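A single protein chain has been removed from this complex, and every other one stays in its place.
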Amino acid sequence: MDYALRRRFGRRLRLGMVGGGLASLIGETHRMAARLDDRYELVAGCFSADPARGRAAGADLLIAADRTYSDFRQMAEAESKRSDGIDVVTVCSPTDKHHAAALEFLQRGVDVICDKPMTVMLDQAIGLVRAVRKSGRLFCLTHNYTGYPMVREARARIGAGEIGRVRLVIVEFPIGTSRMVVEESDAAKRHWRFDPARVGAAGILGEVGTHVHQMASFVSGLQVVAVSATMATFTPRRRVYDNAFLTVKLENGAQGSFWSSYVAAGNEHGLSFRIHGETGGLAWRQEEPNELWLMPFDGPQRRLSRGQDGLSAAAERASRIRIGHPEAFTEAFANLYRDFADAAMALRMGQALDRSALDFPSVEDGARTLKLIEAATASNERKGAWVDASLDLARILNEG
Amino acid sequence: MDYALRRRFGRRLRLGMVGGGLASLIGETHRMAARLDDRYELVAGCFSADPARGRAAGADLLIAADRTYSDFRQMAEAESKRSDGIDVVTVCSPTDKHHAAALEFLQRGVDVICDKPMTVMLDQAIGLVRAVRKSGRLFCLTHNYTGYPMVREARARIGAGEIGRVRLVIVEFPIGTSRMVVEESDAAKRHWRFDPARVGAAGILGEVGTHVHQMASFVSGLQVVAVSATMATFTPRRRVYDNAFLTVKLENGAQGSFWSSYVAAGNEHGLSFRIHGETGGLAWRQEEPNELWLMPFDGPQRRLSRGQDGLSAAAERASRIRIGHPEAFTEAFANLYRDFADAAMALRMGQALDRSALDFPSVEDGARTLKLIEAATASNERKGAWVDASLDLARILNEG
Amino acid sequence: MDYALRRRFGRRLRLGMVGGGLASLIGETHRMAARLDDRYELVAGCFSADPARGRAAGADLLIAADRTYSDFRQMAEAESKRSDGIDVVTVCSPTDKHHAAALEFLQRGVDVICDKPMTVMLDQAIGLVRAVRKSGRLFCLTHNYTGYPMVREARARIGAGEIGRVRLVIVEFPIGTSRMVVEESDAAKRHWRFDPARVGAAGILGEVGTHVHQMASFVSGLQVVAVSATMATFTPRRRVYDNAFLTVKLENGAQGSFWSSYVAAGNEHGLSFRIHGETGGLAWRQEEPNELWLMPFDGPQRRLSRGQDGLSAAAERASRIRIGHPEAFTEAFANLYRDFADAAMALRMGQALDRSALDFPSVEDGARTLKLIEAATASNERKGAWVDASLDLARILNEG
Partner (left out) sequence: MDYALRRRFGRRLRLGMVGGGLASLIGETHRMAARLDDRYELVAGCFSADPARGRAAGADLLIAADRTYSDFRQMAEAESKRSDGIDVVTVCSPTDKHHAAALEFLQRGVDVICDKPMTVMLDQAIGLVRAVRKSGRLFCLTHNYTGYPMVREARARIGAGEIGRVRLVIVEFPIGTSRMVVEESDAAKRHWRFDPARVGAAGILGEVGTHVHQMASFVSGLQVVAVSATMATFTPRRRVYDNAFLTVKLENGAQGSFWSSYVAAGNEHGLSFRIHGETGGLAWRQEEPNELWLMPFDGPQRRLSRGQDGLSAAAERASRIRIGHPEAFTEAFANLYRDFADAAMALRMGQALDRSALDFPSVEDGARTLKLIEAATASNERKGAWVDASLDLARILNEG
């Protein structure tokens, strides 16, 4: 591992968290990701609105008692006054709080790592784009699956023309474990991801479909420009959509199919992409993330393997261990944290940003995804009619 | 293998062919399928409209010179006059001839095996339904992929409620070999499957999408009732659609996604289904046909294997060799021929038909598929609007 | 399919069988293999020593009553007197009868296809080598697994130097279905494959280990020259060895490991090879026979696929259907029958033999395998000491 930048910076970045208490799986995931490459020390947190629970979490995490907060605004204010205040904050609370929390820290000079989906509504997302640009701070949306080395390899191969012009973009994320397929009969026990008040009525599109959309754009290098959607709620007692079939048109005439589901019963995860160009295809499955299939249309399929000689610089940068020693979910997540750290340290030292460190999803990516959700919801309501899904951010920001 | 029925019948069925000359891969496939279980002897054929080529094929196939014909009507007439005339005819010429040839033989008392798609137009398909019913003969549409033992196992499991009520039906057949992805620059060298005059403008839907539709209906036990389609032609010089994304609604509220493609560059075949019900899923891929994945939503995924103890009677009937000794494409195709032979021998002996022998796709299945093609084409022309795809054959036949 | 040779020959070969009655799976397997490519018609048989059972089998198989025999010597004599007597006989009785039956037909001018293992004892095997050479007839030992196209591809790649000089040859055939793992408590119900009187005491080595040895030699192109063996009987009531670990030395300094087992409980089949040379490896599993992995040591692993452009002539010859449409066990078995037919027709027409038709295992292969069995048994008795396994046939035949 290359420690040169951190040595120049002279210390680890000071990290705070909003959300991610001890019962939160996603919080622990962020913490493991932050620890893996040793660029951060967790020094402050607003882990719960309930002060007692927040303090308990802080104690468990060995955080000083005076840096455990029960209100993110108070945290932002207090930390900004300390000489050893946080450099970076991770926002991993339920979706409906992302917008306000991110704004609060951005305006106090803190770089923000935000869990997905970025916001519930498109206008909030556009507001965040403005805020990030105005603040001059860094912002990362943790579409963690794009952190996988072989996902980055796929993007690099497509960018290099290895499968020719892209024609078909098939991305799926059909989940099917029992906790997703069945809705608790006791409403109090239901997860907030199924609560329209917390995530919006689009449900599956916010929680799962955003990953699908980001993956499609990231790997193909193409933006979605129109969508025809069919959404349904299959699970009794569920109040959000839990299955969405989207047919999409992308820039350059490519077409695609996006499938997001909570009710693909029996699946364990399900995220995959298959992208076909004029002369070949690329296929990847999150459940076997160290392999990427390159399929030329006139020769044997090749199993590209993480850590192999001959991969792209982007894949090599995102890889830690030798070929054959699998890396997985945590490392992919940590790649976003490591890239972000490299960018944040450089920014704070006034150095030029290493462009290869900027592979993490941006606030603009988040806004485009919210646009897709909005368009798909409209298409579904209009019985599958094609709806414009393009987002002209330059125009909007200019007008606004 | 059980030879009891054939012993009672006392001989092999006499088989004729229309189409399937020596250059035809599909012809040879039918012949291997007919030979494997030794229920047929090929004794007559109309292999080509060109008499010399037809005779050469007949000689190669060791068929008597006077039973090689250059016109299927002449063949039907001549064979029907012989005391040793054919019992069964296989029609495997290009699609546009299926309708006339099948009618010709049906009305002369010959049982018909017909390659897919059944006809180019829906009205021809309905005409064939009438003709079969009127003739009292047997008719098999060779959707050969439904002959796989593990496909039949999947149907049996769903029928037995093993995954609960079906919610999602995902069937794909995205091909991507170079011969499919690239259209010959010399029009004379192009395959008839890409000629709208031979297969209809729907192109991919006739050749490939029909397999998708038949597989979905066969395995799920549900009919498609509506479709929203997005079709495209990606390949330069191609004159038919070569990619189709269909979103479908099925009986009972299930939804599905059907993908048919000639341009999934790099794929070798691609046919697969994934069907999810309330409590689990079933997944199968044609390229590894001996395994069927049963995925309960609350426990380990199980790899059901052809030849295993505990499979359904339908799967056992369709299997010849022990577990671990793979069967494949030819055996699946042969299962249609064997089932058809059992039905044809029983019919000719005036015996009751064994219902388990009637698992082959029917003329009605063919008509329903033509209806889907028509509906999908209309939906695509109407920009993805939902179009009724149900076919009320009882009403139509009654009215007609 | 190429019918030119058969057209010149003017008819199918007349085939007889010894063994392979209706209860015999292997008999039916041979019959399907013989039928698939339409080079044979089954016209005579000695299916059982019990005349009634033999006649019943003949009737089921539509064989004329006067050509169903209950003694193979009588069959050989009667058929040799007919003008339409058999050209080829398949011997698929239990092992202990192979030697006598093969001799009988060879000396009457009938070409012989013989199931494996060729004989129980090495001296019988050497006797057969002499008899074949003296008779001038053709002899095929049905090590059917070498009939797979991708097995032949592997041999061709190694022959072409694609993985460099071979260093390691790992071949396994560890079976584990319940019928293999458990020995019937009722001795009368036990399969003859577990009866030392029928197969010899080496047990597993005759039935299974012979396939391992033939595969290793066929693919690597190297003969085994020494063996160190550890054999065991794990199953209660079993009277033959049911597990054998062999370490072997091959020509040219290569080493290998051969594992044969009836007690790898839970396996469905298990035959596989992995061969590593100086610069790469090749791996194949019988349960997914259409793919062969080519693994260069410095680049991505490649999944070679049956039917693909760029494969060897040997693989193409052994393949019938397009890529993506799997072939399997029956086709591999049929490849031996087809090659043998091509050789037998040419021989009978006085034509030069097509060398590519001679890929089937020979009587010499059978003798070498018996030598390995003998050597392994000796090594096991001498506690794993290395024992010479080379067979200098030239010297033996010269001396004898």
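In this document, chain identifiers A, B and C correspond to the written order of the chains, with residue numbering beginning at 1 in each.
The rule we apply is simple: a residue touches a chain if its C-beta (ideal position, glycine included) is under 8 Å from a C-beta of that chain, and two chains touch if they have at least 3 such contacts.
Model, not experiment: these values are computed from the prediction.
Considering the full assembly, A:Arg12 is the residue among A:Arg12, A:Arg53, A:Arg73 or A:Arg239 that touches the omitted chain.
Which of A:Pro289, A:Gly366 or A:Gly384 touches the hidden chain is settled by the complete complex: it is A:Pro289.
Shown as candidates are C:Leu61, C:Cys92, C:Ile163 or C:Ile204; the residue that touches the absent chain is C:Ile163. Listed here are the subunit A residues that touch the chain not shown: 1, 3-4, 6-7, 11-12, 22, 25, 28-29, 31-32, 35-38, 59-62, 175, 177-178, 267-270, 286-290, 305, 309, 320-331. One chain of the complex is left out; on subunit C, the residues touching it are 163-164, 167-168, 170, 174, 176-178, 181, 228, 230, 232, 234, 243, 245, 247, 255, 257, 259, 261, 263-268, 274, 276-282, 294-298, 301, 383-386. Subunit B residues in contact with the hidden partner, per the touch definition given at the top, are 294, 298-305, 308-310.
Operating definition for what follows: only the chains that are shown with their structure count from here on.
Core chain by CA centroid proximity to the global CA centroid: B.
Put simply, the C-alpha centre of subunit B and that of subunit C have 35 angstrom between them. Taking each chain's centre as the mean of its C-alpha atoms, subunit A lies 56 Å from subunit C.
In subunit B, the residues touching two or more other chains are 177-178, 267-268.
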